[in-house]
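Written out below as C-alpha cells is the structure these notes cover.
Complex shown without one protein chain; remaining protein chains in place.
The block that comes next holds chain A.
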Amino acid sequence: MHFEPTYENGELVLPKIEFDVIPHQAIGIITDLKRKQLLMNQLADRSQYHLFYAQQNEYSWLTVKELIVFLIQVTERNESVDRLLDYFALKEEQKTKIKNLSPSKRMYVTLLRIFFAHQPVVVLEEPYLYLEEQDRRQFKRVLDDLLPGKQVLILTSNLEDALISCDSVYRLNERGFQRLDIRDTEEEPRNVQKQDEVNITLQKISTKRKDKVILFDPPEIDYIESVEGSILVHVSGEEYTCALTLTELEQRLANFGFYRCHRSYIVNLQKVREIITWTKNSYSLRLDSGQDAGVSLSRSKLQELKSLLRI
C-alpha cells in the first residue's frame, strides 16, 4: 500500500508511506485524528476501498433483522438471513429496533456493514472504540473470518485496539512512520544471564530529550519499549530516549519491580492495573498511569508474571 506525502502550512504532516501488503493479514496504523483523516482521504476510490468511518450511524428505525435483509438485498448476495443472524450472534436482538439497542450493540451492528463489502480492501476507523468486551470478541471473529478474501487496514489511536486483530502494527506521528515490534517470541533463545551482583549505587536512569539529559527514578517510569532499535522510556505519557539496551535496563531495574514482559517491552509491575486477554495467544497489560497505555505481553511470560504478582 502506498500514500502520497501531505504538507500543511509548509510542514510535512504525512510522510510518503509505503508498506508491504501481506495477504490474509490485518494491518494496524496507530495515529491521531488528523492523520487518520488524511489517510482516509487518499483512499477515496470506491471500487477499491470500503471505508468505515467512526461517525457511521445506522438506520435506527429498522429492526436488526430488517437491516440484515436490506444489506443482503442491496448487495445482491445469496445468503440466508437466519444463518447470518446466527453467525453474527444476533438471534436474540433480531426483533429489536436499532435505536433501542445498547450503544455497544448498535456499534457492532453498524460495523457488520463491512461483512457485505465487495471491495478488496476494507479500511476501518476506530472499530473497537465503542465496543464492550463481548462485542469486541464477536467482531474480531467476523473480521478474522473476512481476512482470507480481503485486506484489512485498521486506523486507531489506541495500541490495544490495534493489537486485537492486527498482525503488523505501524505508528504514524510527527516523527514519521515506524513499524512496531509486536511479534511473540517463544522460539527465541533467552540468554538472560543471572547476575548476582546488582549495582545498587546507580539508581537513576538517564534519558535524553531534545539534547537535554533527564534522569528518572525507576519508580517514576511506567514502561520501556524498543521501537526500531531505539529505546523509549515512558514516564506519565511522555517518551524519552535512552542509550541503554533493553537487556541492560532489565538487569538494572530487576530490583525495582520491573519485568521484561515481551521482547520489546519492560514494564513497571507496580503500575500494572489489568491483564487483558484478547485471545488464547494474545495478552496485554493496562497500566495505572492515567494515560491509556497498553503493553503487550508474551504468552510465554504470562505464567512467570502471574507467579511474580502472586496470582
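Rule of thumb we're sticking to: a residue touches a chain if its C-beta (ideal position, glycine included) is under 8 Å from a C-beta of that chain, and two chains touch if they have at least 3 such contacts; residues count from 1.
One rule holds for everything that comes next: contacts and distances are computed from a predicted model.
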Listed names "FdrA protein", "Sulfate transport system permease protein CysT", "Thiamine biosynthesis protein ThiS" or "ABC-2 type transporter transmembrane domain-containing protein", matching UniProt entry of the absent chain: "ABC-2 type transporter transmembrane domain-containing protein"
Option touching the unshown chain, where A:24, A:91 or A:118 are the choices: A:118
Sole residue of A:17, A:38 or A:62 that reaches the chain not shown, by the stated touch rule: A:62
Hidden partner chain, residues of chain A it touches: 46, 50-53, 55-62, 66, 70-71, 73-76, 97, 113, 116-119
